[in-house]
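The structure appears right after this line, and notes come after that.
Missing here is one protein chain; the remaining ones are kept as they sit in the complex.
A, B, C, D and E are the chain letters, set down in written order, and residue numbers restart from 1 in every chain.
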Amino acid sequence: MKFGIVVNEGPYQHQSSDSAYLFAKAAIARGHEVWRVFFYHDGVNNASALTEPPQDDRHIVNRWSKLAEEHKVDLVVCVAAALRRGIKEENLAKGFRISGLGQLVEAGTKTDRLITFGD
Amino acid sequence: MKFGIVVNEGPYQHQSSDSAYLFAKAAIARGHEVWRVFFYHDGVNNASALTEPPQDDRHIVNRWSKLAEEHKVDLVVCVAAALRRGIKEENLAKGFRISGLGQLVEAGTKTDRLITFGD
Amino acid sequence: MSEVKKFMFVNRKAPYGTIYALEALEVVLITAAFDQDVSLVFLDDGVFQLKKGQQTKGIEIKNFSPTYRALEGYDVEKLYVLKESMDARGLSEDDLLVPVTVLTTAEMGALMDEQDVVLSF
Amino acid sequence: MSEVKKFMFVNRKAPYGTIYALEALEVVLITAAFDQDVSLVFLDDGVFQLKKGQQTKGIEIKNFSPTYRALEGYDVEKLYVLKESMDARGLSEDDLLVPVTVLTTAEMGALMDEQDVVLSF
Amino acid sequence: MLHIVNKSPLENTALESCLNLAGAGDVLLIEDAVYAATVGNSFEPTLRAALGKVKIYALQPDLDARGMGDRLVAGVTAVDYSGFVDLTTSNKNCQSWL
Partner (left out) sequence: MLHIVNKSPLENTALESCLNLAGAGDVLLIEDAVYAATVGNSFEPTLRAALGKVKIYALQPDLDARGMGDRLVAGVTAVDYSGFVDLTTSNKNCQSWL
């Protein structure tokens, strides 16, 4: 099946970004396609290129970038939510792109299932 | 009296940053001193120089910067929390400084009241 | 996007305390613009979003409640409120900004079941 | 910082679902390093932070629960748990990682009243 | 002691925990917690019962924002931000029930 995933919270503060990532990995391992991950609300903070978690912690942003690269997952950050929160091309991590809310609607129409992770 | 304020959530997502700001203004108007505002957890995102809210919305980050300038309020961002979330010198807004958690302890010992705003 | 799907937006949170209600409205408007079949549901504290008389000057946040009145202009006409949620908050239909369809718990559950996409805020 | 104040850290949230428990511990350690009078309180879902046997490999988040055991080494010895919160969660003192003082609601309220600084997470 | 609560009691148990624990102090409702102090909500009886033990305040700007400015439960005192500041100074310490 073709999956869309929505992430509504930033990295580290809530577990939702972790859960979304582990769900995406499991879906791919199960032979499904993760077509798009859409980052909304504080979820846009997952796309910051500047995060530096402690050495012994997971690197949430890099994990997403790697997933995008290895499995051609489309990582889309909502432009309106991102501007409010200071995520722009200049601090955007690899593998993410900034676009409009239409991409979320499309994730609903073009996938078989759309799963939301948030607070 | 001398006040310390702690802000635990980022701008826009939760009302806490708004409430903290309005409290600070009211305290100053009442003749008190707001000695320090300490930004912890997602609160560090209040210090992003890159936010661009819609024209008809309040600009939360600029409001803090202006408060710091006009009333000599010390705006301190926790370095560990900030690194996790991608707030660094390069995207730090005017009037904020990055420092350690000791500054939060000091806000507790050196002020008459320490008030926390969060989720 | 030629496909039309049933999109339901479930609003469960009060306005202003968090941004979810406001940013949910932005998605609703876009979804309607893409000619999808849109339903809005107000459950639990979400019913507070529709309360008449919101005056936000004192908290310096924009009052976005007039947008609910504008939804009709975007052909968003299916607004549902859970009766139990309204009752528990001391609200009646007269307190709400817009006309809504009031549903029982069983009716609301059945309506959710038949959606293609459910987005919650 | 020559002044010594009574700092209380009130933990009301479960671990891992949010970062508050972890970042609260970081503040506790620093406050102790500054030789303040530190009390830790675990209320409501905060008591879950002290549950034995946390194994976080499956969620890929660092297990920080051993830090509670290390608190003694930083002279953080006043750990209080609300009895009512523990009972409501099916937990007893045997389930907890560290020795704690179990307080009733009235005792906990009185302890809070006498603090200089209360930080909640 | 001043207890500050910011969550709706119909969604979150923070206010209930606070009222259980609060001694003879003051309780201030801000943000979404102001709904607790409005007439006809299902938490109203619990709030009224607590009025015998603690003094309860609600932040007027938050009530107004939510269209609840005219629905305050009798016995609860509305304050503006200036009143909020005064509550923090008249109590010797404070706690936020996040």
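In this text, a contact is a pair of C-beta atoms (placed from the backbone, for glycine too) under 8 Å apart; a residue touches a chain by one contact, two chains touch by 3 or more.
Here the structure is a predicted model, which is why all the values come from computation and not from measurement.
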Contacts of the hidden chain among displayed chains: A, C, D, E
Where the missing chain touches subunit E, by residue: 10-14
Missing-chain contacts mapped onto subunit A: 1, 3, 8, 15-16, 19, 22-23, 25-27, 29-30, 32, 112-113, 115-119
Residues of subunit C (touch criterion as defined above) contacting the omitted chain: 10, 12, 20, 43-44, 82, 84, 105, 108-110, 112-113, 115-118, 120-121
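Here is the rule we use: only the chains that are shown with their structure count from here on.
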Chain located farthest away, centre of subunit A as origin (C-alpha): E
Per Cα centroids, the chain farthest from subunit B: C
Pair exhibiting more inter-chain C-beta contacts, A-C or D-E: A-C
Centre distance in Å when subunit C and subunit D are each reduced to the mean of their C-alpha atoms: 39
Averaged-CA centre spacing for the pair subunit D and subunit B, given as whole angstrom: 25
Multi-chain contact sites of subunit B, meaning residues that touch two or more partners: 8, 12-13, 15, 19, 22, 41, 57, 80, 116, 118-119
Per-residue overlap in subunit E, given as positions that touch at least 2 other chains: 6, 31-32, 61, 80, 93-94, 96, 98
Interchain pairs in contact, sorted by label: A-B, A-C, A-D, B-C, B-D, B-E, C-E, D-E
